[in-house]
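Removed: one protein chain of the complex. Kept in place: all other protein chains.
Labels run A and B following the written order; every chain starts at residue 1.
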Amino acid sequence: MRLELHNALVKEIQWGEKTSLKDNVLYVNREEAIEVVAADENFADVQLELARPGESVRIIPVKDVVEPRIKLEGGTSFFPGFCAPMEPVGEGVTFVLKGASVITCGPIVAFQEGFIDMSGPASPYNPFSETFNVVIVAEPVADLEKHAYERSLREAGLKLSVYLADQCKGTKADNVEVFDKGSIVEENNKYPDLPKITYFCMSITQGLLHDTFLYGADMKSIVPTLVHPNEILDGAMVSGNCVSACDKNTTFHHVNDPIVLELYKRHGKEINFIGVIPTLESTVLAGKERTTWMNANLARQLGADGVVISEEGYGNPDTDLCMNAKKCEDWGIKTVVISDEAAGVDGSSQGLADATPEMDGFVSAGNVNEMIEVPAMDKIIGFPEAIAYLSGGASDSLREDGSMYVELQSIIGSTNELGFSKLGCEWV
Amino acid sequence: MVREIEKEAGIPVVQIATIVPIMLTVGANRIVPGVAIPHPVGDPESGPEGDRKKRRELLQRAFKAMSTEIKEQTIFKD
Partner (left out) sequence: MTYRVVHYINQFYAGMGGEDTAHVPPSSRDGIVGPGLQLQNLLQGEAEVIGTVICGDSYYGENMEKAQAECIEMIKAFKPDMLIAGPGFNAGRYGVACGDICAAAGEMLGIPTVTALYGENPGVEMYHKKTYIVETSDSARGMRDALSRMVTLALKLLKKEKLGTARFEGYIHRGIRKSFFHEKSGAERGVDMLLKKIRGEAFETELEMPVFKKIDPAAPIADLSKVTIALCTSGGIVPFGNPDHIRVSSAEKFGKYNISELKDLTSENYESIHGGYDRVYANDNPDVVLPLDIMREMEKEGVFAKLHDFVYCTTGTGTAVANAEGFGQAIGKELKEAGVDAVILTST
C-alpha cells in the first residue's frame, strides 16, 4: 500500500477574495467559508476568525482541531464516512495544507473542552500555537440537544478543512512524503529477522464528548481490528472530540499520529511495523476485558514481539492500559505504554488510578494537574468565562485582569498520550 | 477515599463501582460490581422499572456485603 502526502506549506494566513494558496500564503474567502458550515440548521450563528503563531490570542473553549487535507488520487474528498463516501483510504495521493489547522470553538458542550494560546507561557504546551488557524465559532440554536450540537460542530470542522484543501489542491506541493509498506506476509518475507511491532491506539469510547470514529463507525460499537498504518495517516480516524483537553487525541493528532510516524521511520531498519490496532476504552468491565483480550490475541496472531500502547484520557482508562500491558506481557509480548499522570497540583500524589507490575515500561507525558499561570491576551476568540466549567479550571480561574491560573489539563494537547510533544514528567 | 473512610471510622464501607480492578487497587475491602461507569447503580436503558429493580438488587448485595465477615478484599458478585 503506497500513500503519498503532498505537503503544501502554509506560512501565513489572510482573508482574501478567493480561497487559495499563493506563495505559501493561505487566503480564505470569509463569506464563502462561512457558507460551507453555516448551512447546518443546528447553528444559529457562525463566525470565522484567524489566529497566527505569536499573536496575543486565546481560543476557548476548543473542541477539535483538524488538518486540511483532500484526496488527489485513490479516493474522493477526505474522512470516509463523514465528508467522503464509505471507501478505503491509505493509497494514492493526498494533498495537505501543512502548517494550517481548522479549530472548532463554541459555547461549552460539556467539561471536556480546552483552550489554546497563540503566544505566552501556555503556547509551548500545545502544537496549535505553531499552526496558522481558521477558527469556527458556532453558536447552537436554542435548546439544541447536546449530542446533536457536538455532532454538528465536529462535522463543521471536517467540512471546512476539506473545503480549504479542495480550493488549494491545484497548488504545487513543497515536499512529498511517501509511506509504502506491503502486506504483512510480504514484509515478513522481506525482514524475517526484524522484531515485529504493532501499536494499540486506545481511544475514548464513552459517550458525549468521549467518542472516537473509525471509518465513520462510532467505536463504542465495534471490536478491535487491524488497520494498515496508512489508513490512520489518511483520515480513517476522527475525534468525537475530547476527554480532558490535555490528553484528547484531536483529529489533527490522528492523521499525524507520532507513534505511527516513528514506527514507520524505523520500518525495515530496526523493526517490522506490522500494523495498527485501533481499540476502545469501554464503560463496562466486561467491555474492558473483551477488548483487551482481543488486542492481545490480535498481537499474538500477528506474531508480534512488541507493542506500543497509547492511552486516551485518564482515570478508568488506566485499567484498560494495565489490562492491555499485562495480557500481552503474560504471552511474552513486550510492551511500552505512553500515558500521563494526575499527580496533584503539587506533584506529590500517586498519579495513576490503576497499576500493574507488568507496566514496567512507562513513558510519561506529564502531570495533568500541574498549575500554570497565563497572562491576559489582547484578543479572545470564543467565550473566556467557559474556563470556570472546563476540566482543569475552576470558578476562580479567570481573574479580573483576564489572566488565568489553571491546570495543564485545560490546555488542548498539553499531555497528549500519543507522545506528540516533548513534555514529560520526572521526579524532583 | 473508600479505604480511608473505613480506616478512620472503623465501620464497613461497601463500594459499588464498575471497574473492579481499580477498587482492588485502591484498597476497597467490600466490593459490589456496578452496571456501567455513567450509571453504576442503575440500568436506565431497560426502562424505569428495570432501572429500579437493578438498583434494588445492587443495594441488597451491598447489605449482604456489609453483613459478611471477610478476611481480605472480597467481590460480591451475587
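Keep this in mind: contacts are C-beta pairs under 8 Å (C-beta built on N, C-alpha and C of every residue); 3 or more make two chains touch, one makes a residue touch a chain.
Model, not experiment: these values are computed from the prediction.
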Hidden-chain contact residue, picked from the options A:G81, A:G315, A:P384 or A:G402: A:G315
Options A:A148, A:V176 or A:V345, residue touching the unrepresented chain: A:V345
Interface with the unshown chain - residue positions in chain B: 1-18, 23, 25-27, 29-30, 34, 37-44, 51-52, 55-56, 58-59, 62-63, 66-74
Chain A residues that touch the omitted chain in the full complex: 110-112, 124, 146-147, 195, 197, 206-210, 243-244, 258-259, 261-263, 266, 270-271, 283, 305-308, 313-316, 334-338, 341-352, 355-357, 359-370, 389-392, 394-395, 407-409, 416-428
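Just so we're on the same page, only the chains that are shown with their structure count from here on.
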In the complex with chain A, residue positions of chain B that touch it: 18-22, 25-26, 33, 35-38
Residue ranges of chain A touching chain B (in the complex, touch as defined): 206-207, 283-285, 288, 316, 318-319, 322-323, 353-355
